[in-house]
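With one protein chain withheld, the remaining protein chains of the complex are depicted in position.
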Amino acid sequence: MAEETLVLFKNIRNPKYDKSLAAYKKSGGFKSLKKVFGMKPEEVVQEVKESGIRGRGGAGFPTGLKWSFMAKGTGKPSYLVANADESEPGTCKDRELMLKDPHMFLEGLMIGCYAIGCHHGYVYVRGEYFPSIKSLNAAVDELYADGLLGSDPLGSGFNLDITIHTGAGAYICGEESALLDSLEGKRGHPRVKPPFPAVSGFNGCPTSVNNVETLACMPFILGDNGVEAFKSFGPQNNSGTHLVSLSGHVNRPGVYELRMDVNMNDIIYEFGGGIRNGKKLKGVIPGGSSSPVMTADEVDVLYNFDDLAKKGTMMGSAAMMVFDEDTDVVKLLHRITRFYAHESCGQCTPCREGTHWSRQIVRDFLNGNGSDEKLQRLNRVGGNMMGTTLCALGDAAAMPIQSFVKKFPEEFRKYYATV
Amino acid sequence: MFSKDIQTQVDKLLSRYPIRQNALIPILHLAQNENEGWLSEVWMQHVADICEVPLTHVEGVVTFYTMFRLKPPGKYHLQVCTCVPCCLVGGTELLEHTEKKLDIHAGHTTDDGVFSIEEMECIGACSFAPAVIVNEDYHEQVTPEEMDKMIDELRQ
Partner (left out) sequence: MPLFNEFYMPVFHIDGEPVEYEPGEKVLSAALRCGKIIPHYCYHPGMSVVATCRMCLVDVVDLGNGRPAPKLQTACSMDAAEGMKVETLNPKVEEGRKLVNEFLLVNHPLDCPICDQSGECTLQDYAFEYGSGKSEMDYSKRVNGWRDIGTFVSLERNRCIQCSRCDRFTREITGTNEFGMFNRGHELTVDTYADRPMTNKFQGNMADICPVGAITEKEFRFKRRAWKLKKNRSICTGCSTGCNITIEHDRNEIFRLKPHENQNVNKWWLCDEGRLTYRMMNERKTRIHQPLGHVDGKLEAISWEEAYAAIAERVGDMSPLPEEVLALTDTHASNEELFLLQKLLKDIFSADNTFCPLPKWEQCESEFFINTLITTDKTPNRAGALALKIKGDAKSAKLKKAIEAELKVVFVLGNPFEAEVEVLEKIKKAQLVVHLGTFHNSWSEIADVVLPGQYYSEKEGTFTNKDQRVQATEVAVQALRRTRPEWRILADLSSALGQESSYGSSADVFNAMTKQVKAFSGLSYAEICGFGKELTQKTKDSGMKVVKAQT
């Protein structure tokens, strides 16, 4: 069987690891933080930039660059908010980190706080993640007890607090400006940008919102030779290892830590053990339900940001959903449109009306009232949500619709064609 | 209105944010737990007073998020995920099976108030699908038989 490349899952894959602070320290934890406290914050940002790490939440924006955008000299406090609102269908990787090795993530968060001058970091965890919340709270208590959080961690003089904040069930709160609104105690409505969070974020102060996995990479990157090692795990501009959530009709669904130069076929057949029940592959949704779907003959490609972008799709949150030849694609699309209709915040016109309308059209197909005209209409309605909305949810709803119609038109026709 | 222990938690939460309003959602969770799993107008007004926001604002927040309930759930709230990955491996069938077993539809509570079912969007257990949350506990790779067994055990 193919081997994982263990950086983030280094401790988790050790059956004897009990995720306590003592165990984390024993395996080398908090050495990076100590080193970081001896550096200047700009130097930390520079190293992160050089490592080439890109956001693991779905957008893939270079993290070092994001941190360098933080407004300085405003007189207001800076904030780092960890985005643990993992709600993209197919994604279940951040919870692994939070449940089984919270300290690696928390050390990364603390490194990030130092890098941007934040003295109080927040972790926005989705409300349904009860086990993760408990795990994080226990870990934070350990850190306070140990003095690693509080007024003088590791003698650095950089007072640091962390608060675990719970969400209450809204996919849109994974979008960074909606997350900030939710963190402020309001409805999770995405904001007009500009101003960007780096200038005016949490309570109007400069803020950076980063994904859990991205932050969990920081101890490694800031460790000895971390930058070079991190870059070595993937092609140019796609550095590091990443956690792939494999689900669907494979024999071994699970979360795997892989390099960025693994072929998708290997992920499905080597790591995933191939399609279950001896069936054939029909298609893959490569990066969470927001990504354009791929047919079986398109999966001969390296699984990273750029290679997938060249193929007209995206890696997103690295959530691979595999479906076999018996899958009813129209029903699948219906479930996807239903998801977006439920999760749309309703603020802006195209998404509010388009998500619901497109779902109604797909249901019409399932009810036997499909037609070529309706297929065109579905494509048009989906396309109208692209690029016209306030936030990316409109695009995220549009891409599956357009890609399913383009790649599986016969599946739709099966529902209405009598010839 | 909060019990003594929870009031301590509320006070601690308020101290962790620069503005009282920021603590609204965590405090609403605490209030919901105190009130047996749902938020009445009295509780919403109480939380509004604590966080110094208008009641209309709290109502707007409560109706926005799916986890806040305006009517009481059952003693065991079965949250079955039917989203894309769970749907691929039988999540929808699991939901239908549960509805049949308890003789109620999702969004309702059994007459004896013991069970309620809620259909969930992705709950983040995709590689371990189908998944169900019972109150606050995750149950993963649940088969219909296991669901039956769990319901029978909980009924005891």
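Labels for the chains are A and B, by order of writing; each one numbers its residues from 1.
In this section, contacts are C-beta pairs under 8 Å (C-beta built on N, C-alpha and C of every residue); 3 or more make two chains touch, one makes a residue touch a chain.
Not measured: the values here are computed from a predicted model.
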| task | Just name the one of B:15, B:33 or B:63 that touches the chain not displayed here. | result | B:63
| Touching the absent chain when the full complex is considered, from A:240, A:272 or A:354 | A:354
| task | Could you please point out the subunit B residues that touch the chain left off the display? | result | 41, 54, 56-57, 59-60, 63-64
| message | Just checking the interface: what residues of subunit A touch the absent partner chain? | response | 170, 187, 192, 194, 341-350, 352-357, 360, 364, 377, 384, 387-390
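Simple rule for what comes next: only the chains that are shown with their structure count from here on.
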| task | Starting from the mean Cα coordinates of subunit A and subunit B, work out the distance between those two points in Å. | result | 24
| message | With touch defined as at the start, can you tell me which subunit A residues reach subunit B in the complex? | response | 77, 86-92, 94-95, 126-131, 161, 163, 165-171, 182-188, 203, 245-249, 253-255, 285, 289, 319, 321, 323, 327, 331-332, 335-336, 339, 342-343, 345
| task | In the complex, go through subunit B and note every residue touching subunit A. | result | 16-19, 21-26, 28-29, 51, 53, 57, 60-61, 64-68, 79, 82-85, 87-89, 92, 120-129, 133, 136-138
